[in-house]
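One structure, pasted below without further comment.
One protein chain omitted, others in place.
On to chain A.
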Amino acid sequence: MPDPATTPGPQDRPVAGPAPGRSDTAARIRDGAPQSEKDASSAPDHDAVRPTRGSGRLIGGTGRVPSGTVGQSPIRPESEAKVNGAFDYASDLAFPDMLWGNTLRSPHPRALIRSIDTAAALALPGVAAVLTAADVPGKLHYGLIEADQPVLAPDQVNYQGEPVAIVAAETLDLARRAADLVTVDYEVLEPRCDADEAAAAGEYFRYQPVRIGDPDTAGAAVVVAREYEVGMQDQAPLGPESGVAVPVEGGLVLHVATQWLHSDLDQIAPCLGLEPERLHLSMAGIGGAFGAREDLSVQIHMAMLAMRTGRPVKMMYDRAESFLGHVHRHPARMRYEHGADADGRLVYVKARIVLDGGAYASTTEAVVGNAASLAVGPYNVEHVSVDAWGARTNNPPCGAMRGFGGVQTCFAYESQMDALADALGLDPREIRRRNALARGDKLITGQVVDAYDPDEAPAGQPFSPLRDLLDRFDGIPVPPVPAGRDIVELPGGTGNTTHGEGVRRGVGYGVGLKNICYSEGFDDYSTAHVRLELGGPEHGGEPVAYLHTAAAEVGQGHWNLQQQIARTELGVEHVVLLPNDTRAGSAGSSSASRQSYMTGGAVKAACEAVRELWRDRDLADGPIEATRVFRHRATKPMDPVTGQGESHVQLALCVHRATVDVDVELGLVKVVDLTCVQDVGKALNPVALEGQIHGGTAQGLGLAVMEEIVTDAGRVRNASFTDYLIPTILDMPPMRLRIVENADPDAPYGLRGAGEPPTLSSTPAIVAAIRDATGLPLARVPVRPEHLTVGRPS
């Protein structure tokens, strides 16, 4: 354990260290403080969260401009620990006298449970508890939007991998063996796995139409009608689901790696039959999320086992279980019909979109709303008929993943724009430019595109953010084909499949439109507490700002940004982040590209409040504190019949140009260049921002050419990193970025959420480039070698 004397705050410890305590919760939380399995003596001093570079000139409260403010790229407070392996991820936590939990999951996609026999498992020496649905202390179901998912399957399982029983034992291996000894008598049923059939049969979580104009009578010079399919992508966070539940006097401390602590709390407490005050959730180190940590995984299970045994219980999935234990991106089947006039201007769009939500609701409802409202992309069209379903099947549950309903339709509508351009002999950028939404235009939901500077009107026309981005490619040439390439630069890489034989180059564009923050009338807010006080000798007696929020650092750099905002607003150099936990108010989820906007906005507001108070007070007289709740502008639900409504907060755009080399004989693809132009409103931290664009683009590349959870009659066939492939450094090319700052006057610092848009646009850009190289229509992602050669999908 780190020496308490090194803790920076008078009462609290900074992030990346074990959980602290104070006031009435202090005792039990201190009881719940974890040990690290790692050698604490080699761990860095987490006090290194303070900024280290230069001090500046006089302004504001302190009379200084510290370094590491908004717009700069200071080193992240947790970087050193992450790089040298000292950072405690959730899977690194350990407590004295700790038991290990394990989950028994259904091997069947659909079956009735006739009986469960736990006697043999309980009889195994070292097994402390075996629990089933009958042991759930409170409500039997939970869920992010609708509580429809059983904590443990009571009498029926509805997907392969559904939890049926949980076990706690002295070691993980024992817990696994005990789970194997639980006998479940199943009556296997025929699973429903076809989402179209399910939707047609009324088995869906949401149906959302959008209707404007009259597409059936609107005449068009050119019509393209195609069907598209998107495979089931996985978030594939490298950190497996993990956490520890620690019994304390009067309740439980849960160390969890989640995207939204308070949503977890709201779902966990009723199932445990505990008042929320008896639960304390403390954020454990998160090894990637991308939507996979929105739904609960280990939380209720480990808590049940800890309550039953009175001992700390850790759960940690292995890779195979992780693939079964979190939701995936909705696979989609989409039929699109675009009609355009002879100049390529859209006349009408009809779309039928079926998303497979799998067995339980998760966030399907919201995903369908995005798919429907963003169904035509950032283009003007007067006549629209969209029907979008989120079907209920016995496939793996699908929910949140980066892009959240925007990814699937983006692949379809961008493919359609290319098909129209082909039919009309237009350049792919030109057809997009001709249809691009401008300020004052309306989305298909009737929502007016605002949030751009009204005074900016090039050539007297309303400013079009999309045209602005498209035009910036003029100065960026497609890379030339180099001579004498090494095999690692060619499709197939070290597989040595081509030395140039069969290789053709292609170029394609993709545009993505993503809503930022939570939509459709959701009361979306974040809370920040800031305390400013005079520091001790370790801070040179200078002011120190302590920030307390519940916002999840999922790798995006949010902790760093909070410190940057505090330095900017308070002019102080020393900013200490307190651990993220449920003592803070809700921060909302690290989802929907919203955390810079929302918790960034809350921290900014709280710092501004402290700064105001500071004008009239001397810090020597005592700390100055403020808590602020930040809300974005209100949104409205979509009309259930017409889909109309100002449902979104903010819109963000990204454009990719992909250059690919395709070995057309073997069907192997090498993406050789990805150029990205993205409007981020304001680059708060350029390095982190570039990382977001690189990462989002890579996930889009994965969906384009390799990433898919393959199911067969509801069973996952590739729950491993051996067969669920994600891009390596030889698959992901170096990127060229043009970061555009068209400020949103409504948003903190003018920012636009940036994490998701690149995930939308890179996929269609890459597929367009492969079409360009091969001449094939390619209506399905991921594109597999078979699709480019022998034909049919596997």
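Assume contacts are C-beta pairs under 8 Å (C-beta built on N, C-alpha and C of every residue); 3 or more make two chains touch, one makes a residue touch a chain; residues count from 1.
Note that contacts and distances are computed from a predicted model.
Here one chain is missing from view; checked against "histidine kinase", "CopG family transcriptional regulator", "CO or xanthine dehydrogenase, FAD-binding subunit" or "ABC transporter permease", UniProt names that protein "CO or xanthine dehydrogenase, FAD-binding subunit".
Among the residues A:S415, A:T498 or A:N742, only A:T498 touches the chain that is left out of the figure.
Listed residues A:M316, A:L466 or A:I624: the one in touch with the omitted chain is A:M316. Here the missing chain is touched by one residue of A:F87, A:W100 or A:F463, and it is A:W100. The chain that is not drawn here is touched, among residues A:P465, A:P579 or A:P727, by A:P727. Annotation for chain A: contacts to the undisplayed chain at residues 35, 37, 94, 96-100, 170-174, 176-177, 316, 318-320, 488, 491-499, 501-502, 665-668, 670, 705-706, 710, 717-718, 720, 722-723, 725, 727-731, 784-786, 789-790, 792, 794.
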